[in-house]
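Only a single protein chain was left out; the remaining protein chains are all shown in position.
The chains carry the letters A and B, assigned in the order they are written, with residues numbered from 1 in each.
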Amino acid sequence: MNYLELISHVLPEIAVLVTALVLIGMGCAGGSRGGGKAVLAVTAAGLGLALAAVVFGPESGRLLEGMIVVDALTRLFKAVLLALTLGTALFLFPGGEAGGNEGRGAENSALLLLALLGLLVVVGTENLLLLFVGLELASLALYLMVVFAAPAGRPAEAALRYFFFGSVAAAFLLFGFSFIYGATGSIDLRVIAKVLAAHPVEPILPLGVGLALVGFGFKVAAVPFHLWAPDVYQSAPAPAAGFIASASKVAGFFIVAKVLVLGFGVVEGSADWGAFAMGWAPLVAVLAALSMVVGNLAALAQQSVRRLLAYSGIGHSGFILTALVAANAEAVRAVLFYSVIYGVASLAAFGVAGCVLRARGADRLEDFAGLGRTAPAAAGVLALALLSLAGLPPLVGFFGKFQLFAAALSGGTPGTVPGLLWLVALALLMSAVSLYYYLRVLKQVFFAPAPADAAPTRDTSAGTAVCLVCGSVLVLLGLFPSLVLQPLQRALVQLF
Amino acid sequence: MPSDPQAYLTLGIFFGIAVAAALVPIGLSHLWLRWFTPAKPGPSKHSAYECGIEATGPARIQFKSQYYVYGIVFLIFDVEAIFLIPIAVAFLDLPLGAVLVAAVFVLLLLESLAWCWAKGYLNWK
Partner (left out) sequence: MTIGIEHILAVSGLLFVIGFFGVLLRRNTLVVFMSLELMLNAAMLALVGFSFFNATMEGNVFVLFIIAVAAAEVAVGLAIIVALFRRRHTVQLEELVSLKG
């Protein structure tokens, strides 16, 4: 390996890092002027450069024994993460959320880019060490983003809670990794898979995988590791919450699928009804079932729309984990596809929620009353996002959910009753429940009269543009899902 | 898949012991509190030193939270130096690239120092 080769393979990460350092420098030099258009321009330019480096960079490569992996799949997901972060960055600016934290715009943006850097590292590695370091980098930046832009007391409390939950999860992840390393003698996922296939499983390995699942469960906000999510989503500034709900979750599902299927495919076990076998599949099935039930039922009772979105996100984690239990190529494709469209839809939903929050000072259901008349564009995008999350055709959410459940049913021996039918039946039931609370929001938006003293919802043009782009992506992918599915399929062929 | 069920039993027993080792002292201290040292509040019990000088002034002393800021900054620069140890150990055998990487790392630390300085966190207010 030489350094030039190394640099060419991590060029997107370098672009993001350098941009973050430049932004910190700007914050240093700018003092109270640090903020506004210049910061946005630098951020967007850096993200654009990174995107170009992903698109025109090397097609494949595996350096330093799997520490840095470039293939079609990682390139696709790096591009998705960069696009989602660009969307979040446009929400950060200006006039909008920056209102409560004058002079911190540059640092805020730098933190966003550092979080993105962590996620890029996580996506582009098959090594447990880099995986851990990337996850921690992303988490630390996110804790600070939640507390940094805090105008009043509440977000700091949410950040403290997020921090403690996250640190405990990281410790579990690490303890699990140490057992995995002890049982297999390696921290490279591919070597681990080979060792597992060749030797009988040591008893500390299941323990390690179980402990690591706790850490991953926190990252994707699966029940019972979800307790941080509602507070953080509700109290954090809307762009930070949008990033946690979109880019961070996409990377979370990517890495859960990759680690479990690629590294520990041998010790999957089975969660089929009547054919139960110990492994990680039953554990994931339990997480999925709990997340679906708790997330969707708790969302019914919420008055704050951002809290509702948080619980619906927990429910969606359950839906996605349902397909992961099947653990074949089709399931991984469905998981990755759905996590991407979930990310796009949540970014749009949080964007509109943040816009309402700024205009009316709160985000209770009543505050959305009459939005359809005062801000038709925002209301339309919100409707698209929520209906896609609910899974109504012709939006892409329907297609994604269909794929998830079909993949879950495809597991097990052919010709018999699918073993995961119990989980899919639960998922369908919970989807129906979720439709109710999404429609509750939309009823307020379109059919409730606007309060007489309602302040007009004004938003930055950048924010509106992001919302519109997200909305049109949801419609477009619903009509032509193959736009993302085909590259995903091609990328997965290389992996399996 | 399980190579030896006996090994799982050992693990289970061990974790039982570990949980007990964490919980039993806490439980014992609560029992101790209830049985042997019931609360008997009184003015002499509540004084800071039960014998010796009478305490004056409030117990909560004001001290600046900026001490913590210094502490945090010191902690970061102190511990991140750990990455310089492997470089120092293998310094004479290093290729040019590795030295450059080390230089980049030190520059990163320098930028954070410059940021702290420019933001005025190093000034005592």
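Assume a residue touches a chain if its C-beta (ideal position, glycine included) is under 8 Å from a C-beta of that chain, and two chains touch if they have at least 3 such contacts.
Just so it is clear, the model here is predicted, and its values are computed rather than measured.
Colleague: Give the labels of the shown chains that the missing chain contacts, considering the complete complex.
Modeller: Spelled out, the missing chain touches these shown chains: A, B.
Colleague: Looking at A:Phe91, A:Phe163 or A:Phe368, which residue reaches the missing chain?
Modeller: Of the candidates A:Phe91, A:Phe163 or A:Phe368, A:Phe163 is in touch with the missing chain.
Colleague: Among A:Val147, A:Leu189, A:Leu324 or A:Ala462, which residue is in touch with the absent chain?
Modeller: Going through A:Val147, A:Leu189, A:Leu324 or A:Ala462 one by one, A:Val147 is the residue touching the chain not shown.
Colleague: Give the residue, chosen from A:Phe179, A:Phe225, A:Phe368 or A:Phe398, that touches the chain omitted from the document.
Modeller: Result: among the candidates, A:Phe179 touches the missing chain.
Colleague: Take the complete complex as the reference. Which residues in subunit B touch the chain that isn't displayed?
Modeller: Where subunit B meets the chain not shown: residues 14-15, 18-19, 21-23, 26, 65, 68-69, 71-72, 75-76, 78-80, 82-83, 86.
Colleague: Against the chain that's been left off, what residues of subunit A make contact? List them.
Modeller: Counting only subunit A, the missing chain is touched by 128-129, 132-133, 136, 140, 143-144, 147, 150, 153-154, 156-161, 163-164, 167-168, 170-172, 174-175, 177-179, 181-182, 185-187, 204, 227, 230-231, 235.
Criterion: only the chains that are shown with their structure count from here on.
Colleague: Distance from the CA centroid of subunit A to that of subunit B, rounded to the nearest Å?
Modeller: That pair's centroid distance is 31 Å.
Colleague: Quick check on the complex: what are the subunit B residues that touch subunit A?
Modeller: Within the complex, subunit B contacts subunit A at residues 1-4, 7-8, 10-11, 97, 100-101, 108, 111-112, 114-115, 118-119.
Colleague: Touching subunit B in the complex: which residues of subunit A?
Modeller: Touching subunit B from subunit A are residues 2-3, 21, 24-25, 27-29, 31, 200-204, 207, 267, 269, 277-279.
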